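Coming up: chain A.
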Amino acid sequence: MNKYLIEKIIFWIFRIMAFLVVGILFWILAFIAAEGMQVISWEFIFSMPKEGMTQGGIFPAIVGTICLMIGSMLFAFPIGVMSAIYLNEFLLPGKLKTFINLMTDNLAGIPSIVFGLFGMALFVNKLHLGDSILAGSLTLGLLVLPIIIRTTETALKSIDDTYRHASYAMGASKLYTIKNVVIPMAMPNIITGLILGMGRVSGETAPILFTVAAYFLPQLPDSIYDQVMALPYHLYVLATSGTDIESSRPMAYGTALVLIFIVLICNLTANFIRSIKN
Partner candidate 1 sequence: MNAKITVTDLNFFYGNFQALKNISLRIPENQVTAFIGPSGCGKSTLLRLFNRMNDLIEDIKLQGEILIDGKDIYSKNTDLIQLRKNVGMVFQKPNPFAKTIFENVAYGLKVNGVTNKAEITMQVESALTRAALWDEVKDKLNKSALAISGGQQQRLCIARCLAVRPEIILMDEPASALDPISTSKIEELILDLKSKYTIIIVTHNMQQASRISDKTAFFYLGELIEYGETNQLFMAPKIERTQNYITGRFG
Partner candidate 2 sequence: MRIIDKEIQEIKNEISEMFDLVQHQLARSLHAIIYFNLESAKEVMLYEKRINSQELMIDKACEQFVVRFNPVAVDMRFAFATFKINSHLERLGDNAKGIARFVKELDKGFDPQLLERLHLSDMIEIGLQMTKMNLDAYLNDDSSTAKQVFELDHKIDIINHKATDIIADYMKENLEEIKPCLALISTIRKLERVGDLNLNIAEEIVFYVDAKVMKHSKEFKLKK
């Protein structure tokens, strides 16, 4: 009887912990929504900021974030997927593979502000790209690269060798097999990695601080060499600097809400893709 009781208590503790996690999430969402919902409107989303950012909208920041999401992926996705294919399909287990995996993990562990500093030094200054979408995308690309490599590698690893063997047994080459059997089967998981990566990129503040983010730029970018506003930085600006913090506070929350919404869409899409695959 005693054991049964203890077990029940422990399971209840676990249950509470799980709900706690969900609860915290909802608390954050509710809190942000409560404070920020009031400013959400067509104007807020689609118009430029004015009056020292106490009025108007955050459209340029939204566009900027989307540009950076796409831009960073244009660099990180091809490089990441190709690296992962090399690592999983061509490289045999051994010292080299262990080393590369270790370095990839280390890359993933570098603080994002260090990426920002590096990006500034290399892309903005050394390569003379200046504060631009290009510099920002490259910097963010570096940051998200190890994530893409990891998720793609996992996706490829999850494809059982028996499918590769079935293809080889019919005379197909390794490359043909990768293209026609492995990648198609791993695609849902690879895309999931891509989308989750994009979601991650959308919220990174430090790397864009010295490479692309503009404080106040009430216009849309013309080229990749332009600066842009971005949601995370804009949130920071609205909440701490700005001409009138108190009145722009609601807009800060509104910005946070939009940012969370973007990340949420990314996660739900990734989930959806995973579920239709099954």
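As a convention for this text, a residue touches a chain if its C-beta (ideal position, glycine included) is under 8 Å from a C-beta of that chain, and two chains touch if they have at least 3 such contacts; residues count from 1.
Selection rule, in plain terms: all candidates are chains of the complex that A comes from, given by their letters.
Please read all numbers here as calculations on a predicted model, not as lab measurements.
Of the numbered options 1 or 2, all belong to the same complex as chain A, but only candidate 1 touches it. Of all the residues in chain A, the ones that touch candidate 1 in their complex are 92, 160, 162-163, 165-172, 176, 180-181, 184-185.
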